[in-house]
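Here the complex is missing a single protein chain, while all its other protein chains stay put.
Up next, subunit A:
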Amino acid sequence: MAHTGLSYEPDLCGRLPAFPTPARYLVMNILSIDTTADLCSIALDAGGNSFVFHESRPREHAKILLPEITRLFHEAGIKIQDLDLVVFGRGPGSFTGVRIAASVAQGIALAAGCPVFPVSTLQSVAFSAAKNGARSIWVALDARMSEWYFARYNISGSSLVPELIDQEQVLPPAQISQTPESETTFCGNGWATDYPLPEQLAERTISADPLLGLPHALHSLELVKILMSEKGEQAVAPEQAIPVYLRDKVTWDNKPKVGS
């Protein structure tokens, strides 16, 4: 069976051309998925309407992701081939969850012949807070093993795009040395953990909004539209849509056993 004209191919040297960035973000058909934590979060923007599936379904992502995506396409009345862009939560988050989102995003984008936008889960949560008016935002996602995925963001001017200060990190919260401002907003499910905090944070009463605990695929989708239109950020070819784990020490359980 032959398929639609998929002109987006690497050249003979294996280089991929830059994706043309359509100016019509508002009318693009965009699928967004995030499975980096317990939430299975899917959003589809089609013909100016949004369709959303957002449920806590731990360890079920692989089973429900494609059926729910199909249902949203059905509701929206479009086909996968009509997609202009696929957005996915590229991490940090559950390793397997991040890879499920990446594999599905790549698979669907390869079939649709469209690009992929890997979005940071930390920035997505910060964006959710920014939509609520936050200007200084600290995001902490539970990384297990008494660590957080952590990043600080600022909102400046009229843009809602959270601008990263320093870098995204994985660390025990006790290692955080910065002091939050009085108006700093705390979000992410990391704040609900009981990992030991550094002094300057332990002293503060921190009330993180539980509704801003994890990335929401619809917010990621909105963020990406702004990143592309305001900041000129580019989507990438499906094969370049690779997870970001932050935690790279993964071999502790498999050291070479001396003498065995």
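Things worth noting here:
Throughout what follows, a contact is a pair of C-beta atoms (placed from the backbone, for glycine too) under 8 Å apart; a residue touches a chain by one contact, two chains touch by 3 or more; residues count from 1.
Here is the rule we go by: contacts and distances are computed from a predicted model.
The protein name that UniProt records for the chain not on display, among "DNA replication and repair protein RecF", "Protein-methionine-sulfoxide reductase catalytic subunit MsrP", "Recombination protein RecR" or "tRNA N6-adenosine threonylcarbamoyltransferase", is "tRNA N6-adenosine threonylcarbamoyltransferase". For the chain missing from the display, the contacting residue among A:G48, A:P67 or A:G133 is A:P67, taking the whole complex into account.
Residues of subunit A that touch the chain left out of view are 1-3, 6, 9-10, 14, 62-67, 69-70, 80-81, 95-96, 99-100, 102-104, 106-108, 110-112, 238-239, 242-243, 245, 250-251, 253-257, 260.
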